[in-house]
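A single protein chain has been removed from this complex, and every other one stays in its place.
Right after this comes chain A.
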């Protein structure tokens, strides 16, 4: 087998060299002779291409270059190329006439075969194609009409096969490829060439894409009678010398190979050429039918896969008796797949369906990948756990944080200061990450009086945590004076927590006694310690009568405590105050920080929950800068995002235009916002996902995060104005824009597989699975023998044989290894034995 294979490679390589080497070689092989010399050197049967020139004939220069380039290519076909230098005085047939100097002449022996105008020889391809075309005049028939083609085909029936090539034009690379193939195979098959596209409209060829060359193999040799047409096998690949060679090799191979040996060892032309081999599994009894099936399939798969009949009687196959088809992939190391298929279509689609083929190929890759993945199983892929464990050796500056125990916790509760307690577990990564932020809170609270930061390790003191009803780690709680506890439910970051601790200090809502106080509150006059944390002021205004709404507002206040500042006014002149802002009590007056305007909102809903929801909603900015911290608030709206990504501050004009857009009614049909890549560098990651090539900044993007996940970029050239954006949004709505990307819908699957202990146990302690699966209604699929063994490291000393194990263990110097594996490093125990 292997010698045959080598043979293929040799001939293949030779052809390949023939095609490509001349390009690299210098034109030094061009002979320069005088006319007498030349004509006397011509040998009978040898072809030569001659070009006559007078010295310093300028027009011929580019042509000469091309000729020089093709010298070597032509030499491979035994054609010498000669530049004949005509003496000035020479007036012979070739040297004398001016127009003869514009031509090249092809001789065989001293007979002139053809003269080429130099403009037909514009490059190496055209030179080789035209020269070979002329030389192979008999081997390659040129046809122009269907009748011609039919005649040739008929004449060949029962005698030899035909290679029919269509090239859109002569002198092209495809033409050259066909001619070069004809040079090699011209004696084996009849070559027919056409440039007529109409001939390709033959019913046997249903996809006449006439812009590119095509090649058909017509199986005429096996056709016994004239009336029967020759089967045709089109070459699917582009017409290149290599492909043609490959195609003809495949056509030359036997239709169905008979195999009576181990299929793993079989090699055929198909496999060597990188095509799969389909085995039809056959038995003596069914051989005839199987042979017919195999031939049928082989015709269908001609050029795509090889077909062989595998005689089961002759080979000891360890496969299911039901299997009737096997597939061998050309890739080394891919095991043969045995399949049970219903009909021949399945066989064909098995090969033709590329995805299926790839899947089979990938099986092996996957296995390798699995192994790779298995290697990664013990590598930490949790960013928080890994970050914390890399930080574990650093001593945290915990001086300012009181460590409470079961004994000290109750007394700490009696401390007049507000007690902030972090309940955590010292082994838990998120807890430890939060503990590190918690340490930073002390910096933020520098100078804040009356706050005591403390922590309780629930791993040491589970009693305290159970008593305080802490079931999750970490939990942060603020114990106010009077024993009221406030559980922190905000972002687990130092700034946010510090802000919460400070804000929750003041009562929420803050009861204001006079109109002046209320007005001052709306202007932003707050207790000084809050000044740096203020965001917006919300004032609830109630008349004496609206006690239900007031109660609800009070309740809402307690659940918003620490997140916002709330004021409350319910004196007699509340009506007057609210009138000023065109609402009547109960109402909310909202003073956003910055612009000084006050908005009045009627409190129509009465439940505390509604009020909380309403306040949270009203506090959202109209055109916010999106940050890691505030995104969730806007995500909760469940709206699409119109977001401007900007590297640094957003331009004045864009900002104003987008703000106008954001203020349009209905409000919050979508979230208009922007992202400063300088403040939120992770925005680069977003852009990278949205765009394969990063667009210029700033870029306005529409992304529907909640439905469909389509991402659209505002056309770069257009200016961001309200009208432009609106009309663009209209187009988006109409579906006339193409999304630049769509967000992955992928579920969050386990990143890596787990150790399959069940499978390992099945191998080692089968009684567990056997007995149980008998009892179970749905026994697991039996594992193919051997497949699980690689994965299950079976301890060599079986537990049933402690004596053996003890003996094995008696090698010296292993004192602690078994008792304390941690001390002894990470050797795998089974490898030690």
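Following the convention adopted for this analysis, a residue touches a chain if its C-beta (ideal position, glycine included) is under 8 Å from a C-beta of that chain, and two chains touch if they have at least 3 such contacts; residues count from 1.
We adopt the following convention: contacts and distances are computed from a predicted model.
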item: Omitted chain (choose from "Protein YIPF", "glutathione transferase", "FAD-dependent oxidoreductase domain-containing protein 2" or "TMM80 protein") - UniProt protein name; value: "FAD-dependent oxidoreductase domain-containing protein 2"
item: Identified contact with the non-displayed chain, of A:489, A:516 or A:649; value: A:489
item: From A:472, A:547, A:609 or A:723, residue that would touch the chain that is not displayed; value: A:472
item: Omitted-chain contact residue, chosen from A:127, A:294 or A:429; value: A:429
item: Where the missing chain touches chain A, by residue; value: 377-378, 380-391, 394, 405-406, 425, 427-430, 433-434, 436-437, 440, 459-463, 471-473, 489-496, 628-629, 631-633, 635-636, 647, 677-678, 680-690, 694-697, 703, 705, 709, 743-758, 760-761, 765, 767-769, 771-776, 793, 795, 797, 799-800, 802-803, 805-806, 808-811, 814, 817-822, 824, 826, 828-830, 832-833
